[in-house]
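Here's a structure for you.
A protein chain is absent from this complex, but the other protein chains hold their places.
First chain written, first letter: the chains are A and B, and each begins at residue 1.
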Amino acid sequence: MASKKKIQVAVPAPTAWPLVAALGMALTFTGFLTTWPIGLVGFILCMVGFVGWFKDCYPGDREVELEVLPHHIPAEVTTSRTLDTNHPLHRAKLPLKIHRAPSGIIGGIAGGIAMIVVAVLGSFILHGSPWHPFNLTAATLMQSMAELDLNTFHPTALFVALGIQLVASVCIGLVYGVALPLMPKHPILLGALIMPFIWSFLLYAAMRTINPELDDTVNWWWFLVAQVIFGLVAGFVVSKGEHIHTLQFKAFAERAGVEKNR
Amino acid sequence: MTSQPNSIAVPKMLPHGHVGMMSVITTEIFFFATLIVVYLAYLGKSISGPTPEELLSIGLASINTVALLASSVTIILALKALRASNQKKFLTWLLVTVALGAWFLVGTAIEWTGLVGDAHFTLQTNLFGSTFYTLVGFHAFHVTFGVCALSFIWFCGFMGWVQKKHHQNIEYVSWYWHFVDTVWIAVFLVVYVIGR
Partner (left out) sequence: MIDKPYSPRSSKLHEWVTTADHKKLGVMYIVCGIIYLIVAGCEALMIRWQLAVPENDVLSAETYNAFFTMHGTTMIFLVGMPILLGAANYFIPLMIGARDMAFPRLNAFGFWLFFFGGLLLYFSFLGGQGLSGEEGAPDVGWFAYAPLTSTTFSPGSSTDYWIISLFVAGMGSIMTAINLVTTILTMRCKGMTLMKMPIFAWMMLVDAILILIALPTLTAIQIMLLLDRQFGAHFFDAQAGADPLIWQHLFWFFGHPEVYILILPGFAFVSEVTPVFSRKVLFGYPLMVIATISIGFIALGVWAHHMFATGLSPTVLAYFSGATFLIGVPTGMKIFNWIATLWGGQIRFATPMLFAVGFIAMFTIGGLTGIMLAVVPMDWQLSDTYFVVGHFHFVLFGGLLFAIFSGFFYWFPKVTGKMLNETLGKWQFWFLFAGFLLTFGPMHFSGFEGMPRRIYTYMPNRGLEFYNMLSSIGAVVQIFGFGLFVVNVLHSLRKGKPAGDDPWDAWTLEWSTTSPPPPWNFATIPSIASRRPLWDTKHPDDPDWKYE
């Protein structure tokens, strides 16, 4: 590379024929809208352009040779950064530790039960009956609930509401199980306070439009308390769960369970 | 460079023309697919006559089809001759291909003259007229383009500018020609067989 001889590199020769052909094509179509002479001129230009273009490519591609000047030579590729390749976390994949999946499920169920307790308590205070929150939850799925008295006991509603509560709690618990160890710090603060606040607000804002009738019957302050209790209990249970290392530093055979090392 | 492993995989790559022509054909397939979809969607939707059954004859179209299909075979023979450096045979088969393509165009012209002149059936007559002339017309336009390109190659070959080393480029042109043929099979089936 460092020879004193002039180095030359061939690149495609500049050509105006594609420009001429493109202008011709545009004018051809303009001819449809204006007058035919414009179209004719366009068509001729287009043909001339294509012939010229062909001559650029036949018998071989026309090229020009350009000289490599000093300012064309790139500097050596370097970096000012240094690596500590001996660091144990070098090339580690985050997260290093995760929770076992069951801890999320258990956390979700625990949070769900705590939430039911708070909701029933609230219902006693506000409505004098424990059944209000169950009926209301069931009403999100069952249209027929709209005609019933929300403060009396309906076995179907209880069943449906508990089902909804179970599914939702387990799903969110699983998300907690995956997400909480990923948080840089204060997992309980985030899981118990920030997240419930955000989704309560979103529900509050959206419910006005989606279902105004339901919106009227919900006491949003008490709703928020129930959500926060869920987050606290679920977050606490999840983060007390067992922390295990991911298998990223293990060999494939070990990860697949074929081989065991200690 | 010291930072590289001992052996570096050299990816197997196709020639430019190969991928380029395949891309052109891909985009053309979707162009014709749109025209065919519209033809089928509007089949039998015309409020006033005439209908395809009354106007289209399968006889002339069949002769055209045979000509165009035959031209696909002759272009393969021409390419084979070129690869064997048999210039004379190459030019002959290429000329036959051009002639068959021209035959197809003349056949279409005869059909259209009949439709426009005798039956007064035009683009404006009804929905069938619009879709029929557009679909068949755009195919014929592609055939015309192909015939022009092949004639040009024949002329270049006649002047001795096309040699064995160009066989790959000629092959890409032949793909285009096969594509135009394939589209015709689809058009023939849709317009003259299913559509009647």
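Operating definition for what follows: contacts are C-beta pairs under 8 Å (C-beta built on N, C-alpha and C of every residue); 3 or more make two chains touch, one makes a residue touch a chain.
All of these numbers come straight from a predicted model, not from anything done at the bench.
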Options A:P12, A:P102 or A:G163, residue touching the unrepresented chain: A:P12
For chain A, the residues touching the chain missing from this view: 1, 7, 9-19, 21-23, 25-26, 29-30, 32-34, 53, 56-57, 59-68, 71-75, 77-81, 83, 85, 90-91, 94, 182, 209
Missing-partner contacts on chain B, residue numbers: 1-5, 8-11, 13-16, 18-20, 23-24, 26-28, 30-31, 33-35, 37-38, 41-42, 45-48, 123-124, 126-127, 129-131, 133-134, 138
